[in-house]
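Of the protein chains in this complex, one is absent; all others appear in place.
So, chain A:
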Amino acid sequence: MEFAELIRTPRVDNVVLHRPFYPAVEGTLCLTGHHLILSSRQDNTEELWLLHSNIDAIDKRFVGPLGTIIIKCKDFRIIQLDIPGMEECLNIASSIEALSTLDSITLMYPFFYRPMFEVIEDGWHSFLPEQEFELYSCSCDEWRLSYVNKEFAVCPSYPPIVIVPKSIDDEALRKVATFRHGGRFPVLSYYHKKNGMVIMRSGQPLTGTNGRRCKEDEKLINATLRAGKRGYIIDTRSLTVAQQARAKGGGFEQEAHYPQWRRIHKSIERYHILQESLIKLVEACNDQTHNMDRWLSKLEASNWLTHIKEILTTACLAAQCIDREGASILIHGTEGTDSTLQVTSLAQIILEPRSRTIRGFEALIEREWLQAGHPFQQRCAQSAYCNSKQKWESPVFLLFLDCVWQILRQFPCSFEFNENFLIMLFEHAYASQFGTFLGNNESERCKLKLQQKTMSLWSWVNRPSELRKFTSPLFEANNLVIWPSVAPQSLHLWEGIFLRWNRSSKYLDEAYEEMVNIIEYNKELQAKVNILRRQLAELETEDGMQESP
């Protein structure tokens, strides 16, 4: 077994663990293939179990024979281990480094994890595309399921089944795929039942510098328009960036070739810009020395909230086109795997009550992120503490979750899930015992045989005992479109994520508990009253019958 070679010292005694807001714990440190474990071997102390894959970076320090390892996690937590003995400390450090940066996906924990819980429903089959199509499009006969990508040959980052206009055959789709970045031809993302308008998404058109066009592409997207209607193309890049893309073979839809469409450019940042923003933000949150003013300038300089505002604004605009303008839209940036998905999924949160339920939100993540080919493996490989500059890391999914939290904060009673649900998803996207977020697209997941070899996150989450933790007591089904405010005064730092390890949440947790109690007591009383009413009614009829036989 490969892991044994990496673990030079599997066990060290008398290690002291320091965590903010907790008393130091002394105990035995153990390294396994996937976990770092610290156990005090006393009854009441909590043990630390840390997945190696959650470790983002480590620092070592020595004072005499005492070594200190500072472990920085992908969930932004920082813990410190004091390890007696220099050699032990060095061994532990190098083992952690090796184990937290394993090359092969198949060595990751999900392939070794054996669930201790009873699987009630296999999450791998919870959200099948066919069912989702039924749910979303049963009322319309303008759309069909296409299996053109069955072997992942037309578009490697698309799932085998996609939804396309009925009037477009698979042959045309193949042609359109050659005209769109990464083969990502326009597919249905969302169908607004209220007025039949749709959100489609795709990769950028490959017009290049000489203005190449593709009749099938034009036909495809025009097929989604009702007679006499116009639609919008929301390009998530600024006009300049879109123009520059032509030099590299990309580009945007020319008005001349798409006369029924109006193009809007909204600039949403990507890749390393977002990653740097995250690094700066987390740095600011961890820096406790500065005064009030420097905190605000650091928050500002991180630009995190600016990105939130940009993304939310674009999503609101998309939703507005659909619901208020009664116009269909096509959304794309360059690849159509990042900012595009942020916008399409947030627009659905705004428009679609189902996506604000737990199950609906899971389905949304399945459809708009996993199936849609957001490269989780690349984007979430490293988090805010990693020094090595890699090209593909980017907190795209975290920004999406943050935007959802912003809307949830403004409409606290309209969501079935609570903040903990979003935090849990963030954690599992970066490090997990489940296979759900492994791989970059369906094709890779298929090759890895994740369905056979790993457990789905949804199998675990969708059990009553877990659901209870993630269900908001305030939820009251709200069938309306919810329009969030995107003014700076309305957007807040997501403390539950970014200050999670830097402040005690005791008083806030107590408040949440109090809230749950108030509502549960109410429900309890209601149930009691109903029972008594029924009893009374029964007795009274009996009474009546006895009276008049």
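The criterion applied here is as follows: a contact is a pair of C-beta atoms (placed from the backbone, for glycine too) under 8 Å apart; a residue touches a chain by one contact, two chains touch by 3 or more; residues count from 1.
We take it that contacts and distances are computed from a predicted model.
Matching "Calcium and integrin binding family member 3", "Symplekin", "Cdc23 domain-containing protein" or "Myotubularin related protein 7" against the UniProt entry of the left-out chain gives the name "Myotubularin related protein 7". Per the touch definition above, the residue from A:Arg324, A:Lys449 or A:Lys469 contacting the chain not shown is A:Arg324. Counting over the whole complex, chain A has residues 194, 262, 264, 266, 285, 288-297, 299-300, 303, 305-306, 308-310, 313-314, 316-317, 319-321, 323-325, 409-414, 474, 476-483, 485-493, 495, 499, 502-504, 507-508, 510-511, 514-515, 518-519, 521-522, 525-526, 528-529, 532-533, 535-537, 539-540, 542-544, 546-547 touching the chain that is not drawn.
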